[in-house]
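A protein chain is absent from this complex, but the other protein chains hold their places.
Moving on to chain A:
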Amino acid sequence: MSRFLLVVPPLTGHINPLVAVAAELTARGHEVEWCGYADRIRDAAGSAAVIHECVLPGTGELTRPPTLTGPAAFRFLWDDFFIPLAEAMAPAVASAVRTFRPDAVVTDQHAVAGALVCERLGVPYFTSASTSAELVDPLADLPKVAAWLTGRLNALREAIGDPAATHDPRFSPYGVLAFTSRELVGDMAAPDAERVHLVGPAMAERPEVPDFPWEALDPSRELVLVSLGTANADAGTRFLREAAGALDLLADRVQGVVVDPGGRLTDPPPGILVRPYVPQLELLGRARAVVGHGGHNTVCEALWHGLPLVLAPIRDDQPIVARQVAAAGAGIRVRFGRVDAPKLAEALRTVLDDTGGHRTAAAAIGRSLRVAGGRRAAADHLEQLVTAHPVASAGR
């Protein structure tokens, strides 16, 4: 039996895969504790989770105006969120390591404090990649931007890590758990690619399944799910309206379900189901296609079910994920801020047309995600990490 500490940022999409891994480790008799922002972890992992609480800057939430996208969003994400987050989390990570004495740590790639404190204290750790985007060296064509980020990470390392270390803290020298698959990523350019374990999505049981009017689904039409995830309610008003318009244009053959947590879609066209929350996995089991923003979790869940996608990325890793889906032939990328109802309808018609091959490509990626092993493969790798690097815990 071993002890594992999971270090996460206050971002639900980053926590969810580790919730599944935590459940698997616990089922195998291991002890699991968390370090991060307690409210966000409990929302995802349940009230029984043992948490080493971090006091986070501000509200602990990532809030950005909808117009902040592209490279400006990238600068904000690091300068105003991940870096201060790491500074704030470092003391709690160190304290969690000293009191819980984990045999190994799993730290999200963007909870950089986890990696830096582990390297300083000599604890074996995996970094966890909750998106496929960091594995393809997204800044390869922008060396000065890459250098900017390296400079930020080096300064952070001086403050809370081991200044003698030289590797990118997002890629642990012990290994990376990447919750995606080779078929989706394409060619990897990650440092130490042989240490990146592509385990596919790790899906946790979702404790609360929202109500859904199943009787309102029309079996004679193709079901299309439109969702921009949980974090983009304020950015999505225009897009959701155009999406509803597109569904209306295709109403003779398509029935749309639109997820609208922000209640932005007032007065939708008749025949379209608009719900603040949906039982997503159950719906995906009956859907024929998905329209989304390119969030890695929803993309993987759609592909898992063999569904082709129309993706309108907003920012961050989403354009890269959307490009990977398009490159794999499993979907079409449209422009979030510019696409209108007719163009969106055309894209949907294209992916729904099985002669175009999008469904075949999606099904192929889906198979690769299913065989990647998920939570069990992740737990296997973690057990091997502990076996290979036994910790002299008395020293800490």
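What we mean here is this: contacts are C-beta pairs under 8 Å (C-beta built on N, C-alpha and C of every residue); 3 or more make two chains touch, one makes a residue touch a chain; residues count from 1.
The criterion applied here is as follows: contacts and distances are computed from a predicted model.
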{"item": "Protein that the absent chain corresponds to, by UniProt name, given \"Glutamine ABC transporter permease\", \"Aminomethyltransferase\", \"Acyl carrier protein\" or \"Transcriptional regulator\"", "value": "\"Acyl carrier protein\""}
{"item": "Residue of A:I51, A:I83, A:V334 or A:L348 in touch with the missing chain, whole complex considered", "value": "A:V334"}
{"item": "Residue touching the undisplayed chain, where the options are A:A27, A:A72 or A:A155", "value": "A:A72"}
{"item": "Positions on chain A where the hidden chain makes contact", "value": "67, 69-72, 74-75, 141-145, 148, 319-320, 323, 332-339, 343"}
